[in-house]
Each structure stands twice: as C-alpha cells, then as structure tokens.
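Here the structure is laid out as structure tokens; the discussion comes afterwards.
Every protein chain but one is kept in place in this view of the complex.
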Amino acid sequence: MTDWRKHRAALWIGCALIALTLAVLPFALAQVGTTWVRITNYAILYVLLALGLNIVVGFAGLLDLGYIAFYAVGAYTYALLASPHFGLHLPFWIILPIGAAIAALFGVMLGAPTLKLRGDYLAIVTLGFGEIVRVFLNNLSRPVNITNGPQGIARIDPFAIGPFSLARPETIGPLHFSGPIKYYYLLLVVMLVVIAINLRLQNSRIGRAWEAIREDEIAARAMGINTTSLKLLAFAMGATFGGVAGGMFSAIQAFISPESFVLVESIMVVSMVVLGGMGNIWGVILGAVLLSFTPELLRWTVEPVQHALFGRSVIEPEVIRMLLFGLALVLVMLFRPAGLLPSAVRKRELTQHVA
Amino acid sequence: METFLQQLVNGLTAGSLYAVVALGYTMVYGIIQLINFAHGEVVMIGAMVAFTVITLLAAAGVPPLLAVTLGTLAAIPVCMAVGYAMERLAYRPLRRAPRLAPLITAIGVSIILQHLALLVWSRNILAFPQIIRTETFFFFGAAGITTVQIAIIALCFAMMLGLAGLVYRTRLGTAMRATAQNPQVAALMGIDANRVIAATFLIGAALGAVAGVLYGTYYGVAQYTMGSILGLKAFSAAVLGGIGNVPGAMLGGVLLGLVEALGAGYIGDFTDLCQYAWLSSRIADCENGGHFVLFGSNYQDVFAFVVLILVLVFRPSGLLGERVGDRA
Partner (left out) sequence: MKNTRILMTAAVALALAACGQQKPAPKSEPKAEAKAPAAAPSVEIKIGHVAPLTGGIAHLGKDNENGARLAVDEANAAKITIDGKEAKFTLLGEDDQADPKVGTTVAQKLVDAKVAGIVGHLNSGTTIPASAIYNQAGIPAISGSATNPKLTEQGFKNIFRVVGRDDQQGPAIASYLATTNKPKVVAIIDDATAYGEGIANEVEKTLKAANVKVLPREKGTDKTTDWKAVLTKLRGRNPDAVFYGGMDATGGPLMKQGRELGIKAVFSFGDGACTDEMAKLAGQAAEGLLCSQAGIPPQAADKKFLDAYKAKFNVDPILYAPFTYDGAKLLIEAMKKANSADPAKYLPELQKISYSGATGKIEFDDKGDRKDAEMTIFTMKGGKIAPVAVIKGGKTIPFEEFAKAAAAAPAAAPAAPAAEKKDEAKKDEAKK
C-alpha cells in the first residue's frame, strides 16, 4: 500500500503503451476482416459493462445478476429518442447523458428496496429485476405502444455530428475508415475514460468506503460510513456505465429488441468479472476481453480442424464452443478461484475467509 | 367460480412440481450455501432419460403405467450419478473458495450439461409418447382435475413428506442438519461432512429426476433447454419459502404455482381500465366493447419475481427462513 504512487505511475505508462497499440489495432484487424473490428467493438462494450458491474460486485461486494437491465435501459433510451419510432432524432451528446441518468435512476430503484438484502437473496432479486425490465420492454407495445415490444426498434440513428456520421465509411489519405473502425475509436476513448474513472474511484474515499462495506458492513457503519448512500451510489454508478454502453450498442447495432437483454447476458458479464478477478480493474478487463473473444476464436478454428481431421463436421462447432466455454468456467474456478488476476485485497481476504 | 377452482387445480399441479425441484435447491443451499444453478439441468436430464426409456417401452407395447414407472426408475440413478459427479468434481474442491466461485462453476456445469444433452438427445423438442389415457373428474360444473394431475400432486406431496421425514427423523437427517448448522462442530461430533453433502446432492438429484419425469409426462414435451426456466422458477420458490428451509421450499413452490395461475388468470381483468366506468369514457379503445388491458397474462413470468421481491423486501429471509442475518 505504501508504493501506490509508483504503482499507479507504472499503470499509467502501461496504459499509454496499450493505447498506442490500440490505436493501430483496427487497421491490422481490418486486414484479416472487418468482422474482427466489429467483434473488438463488442468486446469493448463488454469491457465497459464488466467495469460497471465491477463497481457493484467487485468494489462494493453486492452480487448483481440483473446488470444487463441497465444496459437495456440505456439502449432503449437511445433508440426511442433517435429513431423513426417516435420520430425523434436528438443528437447523441444529449441522449447519452439522459440514458446514463435514467439508468442511474433505475440503479437507485433497484438498490433502495434491496439495501437490507445480502448474498444470495440479493442475487435472486437482482436477477428478477433484470427479467422484469426485459419482460416490460417486451410487452410495453400494448395497450399503448412505447417500446414496440418484441418487434424491436429499427433504423436507429448512428452517432453523427452534423454531416459527419460514424456509420459511413470514409477514406482520409491512405487510410480507409469503415463504420466499425470509426466506432472503434469512439469506444476506445469512452473505455479509456471509464478506466480512468474506475482507477480514481478505487483509491478514493468512496472506493475505500465500498471496500470497507464489502469486508464488514457493520464495522463500516460503526466507523461512520453512510452505508445506505454509498451502496446506492455503487448501484447508480454501475448502472450509469451500463447505460452509456447500452446507448452505444443501440447506435452501432441500429436495431434493438428485448432479445438482446436476456439473463444469459447478465451471467456472461458476471462471469467476466469473476473470471478476471473481482475488484481488480485490469483483471476485469482481461476477463471481458477473454470471454468475448474466445467464442469467436473457437468459431473460427474448431470447424476447420474438424474438416482437416475427419473431412466433415462430426460435432457442430457451435456445440463444441459452448462445451469448451462451460468447461473453461469450471476449470478456471477450480484452479484460480479468485480469478485470473486477483486483486491484492481480495487475495488476502480470500485466504482468511472461510464460508 | 368454476374458473377459479380450475385455476387452483392448475396452480397446485404446477406448484407441486416447482416445490419438488425447489427442494433440490434448498437442500444444497442449506448445507453448503451454494446456489446449485445446474439443478435445473439435472431435472432436464431426468426428463430426457425417461423420454428415451418410455419411447422404447411404448414401442414395445409395455403398458403405459409400467413404462412410466420404469422410465422413472431409469432416470433416478442417471440423475444421481450426474448430481454426485457434479458435487465431487465441480463443487467439493471449491468448498472454501469465495462464494461467487462455485456459483460461476455451477453456471459452467449448467452450460456443459445442456450441451451434452444436446449431443445425446438432439436439439429437437421431444414429444413424449401420448400413452397415458387421462380421465377428467369434474366437480363443481366445468372445473375438472385429471388423473395425471392427481397423480402428480399426490406423488409430489408424498415425496415432500418423505423428505421431511428423512431430514427430521433419521440419523442422516440429523447429520445433515448438524452439518448445515456448523460443519466444524459437526465434524468434531464424528460426522463425515463429505458423505453427508454427497448424500444431499444424491437425494436432491433423485427428487429432480422424478420431477423431470412428471414434468415431461404432464406437459408432453422435453427439450435440452427446459431446465433453465424451470430451475429459475423453482429457485425463486426456494427463496420465497426461505432458502435452506425444507418446509419453506414446499410452501414456496406451491405458492408460486398458485400465484402464477391466479395472476395469469385474473390480473388482465382487474387492470382492464374499460371496466371502470369513470375511466372507460375517456379511453378511445374502450368504445364498442373494446379493452384497455394494462397488465395481462404476458406478465405471467414476472409475477413470480414481483412476489418474490415483495416478500424479500418485507421479510428478507423468506417466509419460513430464520437463520440468515449473519450471512454476508
């Protein structure tokens, strides 16, 4: 704990180096195929989600299994305010903050009644909350059509500033910027901002207060920490990031429907946080990147290998992908239960903690 | 009135199935505080094994009841083996790990089991052979109860009573309760915690197997994805009753079934704004006998969660649960 300044400096240098690599990455990926840029974009969205959830689960220790609801709220806010559905076409810099604010409000709405709940009860209530939000989105097409129900909302506006649209391909000098590449840079900037916020949060008064709550809520309260407002703050902040990510998802995808916000997605984000290492920002990022890329990598490798070996698909690659994915979850937990990159505090705590 | 009675019958049947599945969750949770997310998959495998056996026997001309019984008898050991393997390989090594670790493992196991089932039984919806002739006993006009429903309710209650007897009246039950209360002290008293926990998984899986067969024969369908939604509801039922509490799971299951049936049956009528005169004149949709339904049966899946949240907010440890205050 004494060398946190040095440690942080190192982090910043690492961050800069990574940023440099990230700057050229999309063009390298585009050589292989624009799909990979797109996959990377989704991976960054998952990084944003995982970082948001990390505030709730990793920092404050509140297990949230319905996190995708905030993503949905952000996505739908954007879609409703920038699509032909209501004929509204507000610019994104107005909608994104609105979406974030509404998501934060939902975070508080979820947080307030569940303050007293702990552990698994919280898990099931948040899970229920996530499902409730999805079912409402799916059914608010009648009696008054608000969300267009399962039909989803199509032709959502891309991010645009005046005539400059992020969706259109453009060639500047020797560089060809396709839509996904432009979004990549936007997402990259947002991700760096979110990472910076998270790093600052972790070592702030608030971050430490969360840590105290996570370790022992009663003791934290005795120390004069306002646990109620801090827990609400954790929910609200986590939800905010989810809302921003959702808004961007909406714009990139140009079509959203409730199918995109199912329970499996929540579980996926939780898995990212836990696999990477709860409470450790870099671990969480690693978890998000790994889990969002592994299925794609498998999709691209398993079938060719089978064709080379047997001349045909014996087991469909999709099934193998899911099997390996499940197996990976189990194995990582068995051999590195605190995640791939455990946080220092967490590590110490885990060696002492006995269920 | 006959509609109401019919809804009670519907709810009771679905509820007793939920209850039996919920027992599997609650027993495991009670003893090692683990949400065994993969329990729904055990139920699914039970239904699948029974499907294979019953289809084969039905084709061979074995009488229906015997075929279903044999199917159940085949499903039980398979599910027990799956439950035991799950505990031994995926959960036991993690008993001292942070709480979230086994939860993630359970999700992993659930994915693995689903896709193994896909490999074995294909991805198609399997239709159970319609061999059991259902007879309906009518009471109170059109309200009826079928033989299958009676059988399901009776079997489920018998299993629940049997389990309660086991937990509260036998040595194994005492050992289970002791381990649940304090594993260290229980171990000092000469209880082999590993064996007790394994036994818990075995019993839960056996119950799950029977529930799977009943579910399959009642609704006539089975698919490799059926476990997740059923598991989720049963899990909600377990929490509703107070997770870790055996009578609580039974109560929670039956209540959940009733809430779903009555909710789907009546909420649409109560929230049809057109039936309230002072409102209907202001809503254009109400003209010519139209309707303006705020919440209909489309929210059926939500009722379970809404009730659950309400119960937990006002009674955070569930209906019958007590010992939860110190759990972090």
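First chain written, first letter: the chains are A and B, and each begins at residue 1.
The rule is short, and it goes like this: contacts are C-beta pairs under 8 Å (C-beta built on N, C-alpha and C of every residue); 3 or more make two chains touch, one makes a residue touch a chain.
Because the structure is a prediction, the values reported are computed rather than measured.
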Displayed chains in contact with the omitted chain are A, B
Given B:T52, B:T69, B:T174 or B:Q300, the correct residue touching the omitted chain is B:Q300
Of A:P26, A:G61 or A:G179, the residue that touches the missing chain is A:G179
Among listed residues B:L116, B:A164 or B:V221, the absent chain is touched only by B:V221
It is residues of subunit A that touch the chain not shown, namely 33-35, 38-39, 42, 138-139, 141-142, 149-152, 154-155, 169, 179-180, 249, 253-257, 259-260, 296, 299, 316-319, 322
Touch rule applied to subunit B and the missing chain gives residues 2-3, 6-7, 10-11, 13-14, 118, 122-125, 127, 130, 134, 136, 142, 144, 146, 219-221, 223, 225-226, 229, 260-266, 268, 272, 289, 291, 293, 296-298, 300-301
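Definition applied: only the chains that are shown with their structure count from here on.
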Distance between the CA centroids of subunit A and subunit B (whole Å) is 31
Note: in the complex, subunit A contacts subunit B through residues 57, 61, 63, 113-114, 116-121, 123-125, 127-129, 131-132, 135-136, 138-139, 142-143, 216-217, 263, 267, 270-271, 274-275, 278, 315, 319, 322-323, 325-330, 333-334, 337-338, 346, 350, 353-355
In their shared complex, subunit A is touched by residues of subunit B numbered 29, 32-33, 35, 90, 93-105, 107-112, 114-116, 118-119, 232, 235-236, 239, 243, 285, 291-294, 298-299, 301-302, 304-306, 308-309, 312-313, 316-318, 324, 327-328
